[in-house]
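Removed from the display is one protein chain of the complex; every other protein chain stays in position.
We call the chains A, B and C, going by the order they appear; numbering starts again at 1 in every chain.
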């Protein structure tokens, strides 16, 4: 298998060159920063959460192709989802990346993400792919904690 | 050469089993402690200095055969000597121990000390042989510093 | 019945075919450092010849290989000491540095004036001086667990000493002088009841006794790989993760950071927070081979072999007139370390004369000067065993001891 088959598949390069949902979100309800201490890559994630669902999402990402593509795909995958659903997608994705070497079949709407499976062969890059997702999970947690604060 | 020829010569064992000038000196003018940090061996040296000469000397030594023998021989070699002479004897001895591998011929009155030449083949033990002498040099220095204090 | 094939084990250690002063080497200085099996040396060579690279931040193959080999050893160590989680295994240079890490990082944030740090009377300088300096800096006090006649911990005295003021009990797992095995779990019970923490100096214990941090019930454990078949330059600190999380970093610099600005820094997560700069990569990797080797033998077998040798040696030492052996006389209560004095021959002279027969023992204070003062000696001679030692070697050792007395002019009979 060549690098282009494993890592730099067309889908990935497409998301890398044309990342979706890039930029800041003026009316975000949560803003979370993530950093990969090993390489310094950073991502700022903006979520607009309305009645427990992600009604808008944007990212300011400075990172490698894998990081950028993963973030871009993530933003598409969770936009419009409930926090619950978003967390479950993140779980499915993390499982795929950290699980064994078996290919995982993802539900149709997450198909794009399958392109990132090749990254598993490059352990160092797994962290790049996970950064946006871990940042998402942190953002959801923050959002929920805020929600609880409001209820008090 | 056997160990008995090099290290445990008769002269050394004699000084070790019957160390000269052992004990404390009640009317000492200087008392100096020496320690070998590598093995913990200790020596306490007492000098009685009268008009710049060593009129009496005693040692309380707890150490190995080489250390004990060297201290015992030293006490004999410098008793009655002027501080100047004692320092010069110490210099001759240290030169012998730290110098190259050549046998050094010592003046007749220092003959006993020649027995310690074999120690040079055992680098770790050189420190044992030097401990009493380094302590002597320190004691002489202290004694002189005191003398200068008095003159002021 | 042999627990493992001793002949085969001896073949695994290249140095054992060396001669010293024309005699086959008899290496009885294992408490100072252990010899290394060929597989450990091979692991070093293999690393340097095939995948030497700096780790953690590299994207190329060598760096990935080195990183995963290095991190795999962390897992081996975790398993070896039965630690619940991986991130609380920290690599240091040696046990000494690991104690210092705790003394600086935990100690300087937790020890207050009037606090007491409890040590045993037989601590190695490495588990003593760092606490002395901490105590004097913070206005705290050192308190000692005294030993019984046979060199064991007196649990009653311990109970009277460990109390409300105690912040830390720092004890050896096994004495490097007396061989004494310390009842760590009992002391931990006393300490924890008093709200104190327990640091175990496993420098002698971990190489020779099957170890579980859960069973020891300690809060910190330190040890050195060079005493357990590994290369020089690697130590381990294990600590309860919640303690390590709360502790400030000790050494700072590359690799232990999360983000750095000109005027501030965010630290990396555990275990990296405590591993600053390029680690001793090769030696950590080779330490993994040492752990694997010990696991293959089985730590229960290692212990059984040492009990057998110690029993034999203690028995044979009884034959000597005028030999004084320190520490517990029951081989089951002690490790394979025999400190003794013999016939008023200074330990140095014993060591020197034994060396003439190719026998390597240690002589001196063994970095335990306070214990020496308690024993009222300047030093002792010490023979210490490991997996490759044999009864035959112990016989040679005994023979050489009698020779020593002869060379020194039969002090024993004077």
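Simple rule for what comes next: a residue touches a chain if its C-beta (ideal position, glycine included) is under 8 Å from a C-beta of that chain, and two chains touch if they have at least 3 such contacts.
Just so we're clear, the structure is a prediction, and the values are computed from it rather than from any experiment.
S.K.: Which displayed chains does the hidden chain touch?
M.R.: Displayed chains contacted by the hidden chain, ordered by label: A, B, C.
S.K.: Decide which residue listed in C:11, C:93, C:210 or C:316 touches the omitted chain of the complex.
M.R.: The missing chain is touched by C:93.
S.K.: So one chain is hidden, and I want to know which residue out of C:367, C:394 or C:407 touches that hidden chain in the complete assembly.
M.R.: Here the residue in touch with the unshown chain is C:367.
S.K.: Touching the left-out chain: which of A:64, A:97 or A:140?
M.R.: Once the missing chain is taken into account, the touching residue is A:64.
S.K.: Taking the entire complex into account, which one of C:4, C:144 or C:312 touches the absent chain?
M.R.: Selected residue, touching the omitted chain: C:144.
S.K.: In the full complex, which residues of chain B touch the absent chain?
M.R.: With respect to the unshown chain, the touching residues of chain B are 35, 37-40, 122-125.
S.K.: When the complex is taken as a whole, what residues of chain A touch the one chain not shown?
M.R.: 2-4, 7-8, 13, 16-17, 38-42, 62-68, 122, 125, 128
S.K.: In the complete complex, which positions of chain C touch the hidden chain?
M.R.: 14-15, 18, 20-21, 25, 27, 29, 32-33, 35-36, 40-41, 44-45, 48-54, 57-63, 93-97, 99-100, 121, 124-130, 132-133, 142, 144, 224, 226, 231-235, 249, 251-257, 259-265, 276-283, 348, 351-352, 354-355, 359-364, 367, 369-370, 373
Throughout what follows, only the chains that are shown with their structure count from here on.
S.K.: Taking the mean of the CA coordinates per chain, how far is chain A from chain B in Å?
M.R.: Whole-Å distance between the two chain centres: 78.
S.K.: Just the number, please: Cα centre separation of chain B and chain C in whole Å.
M.R.: Each chain's C-alpha centroid was found; their separation is 38 Å.
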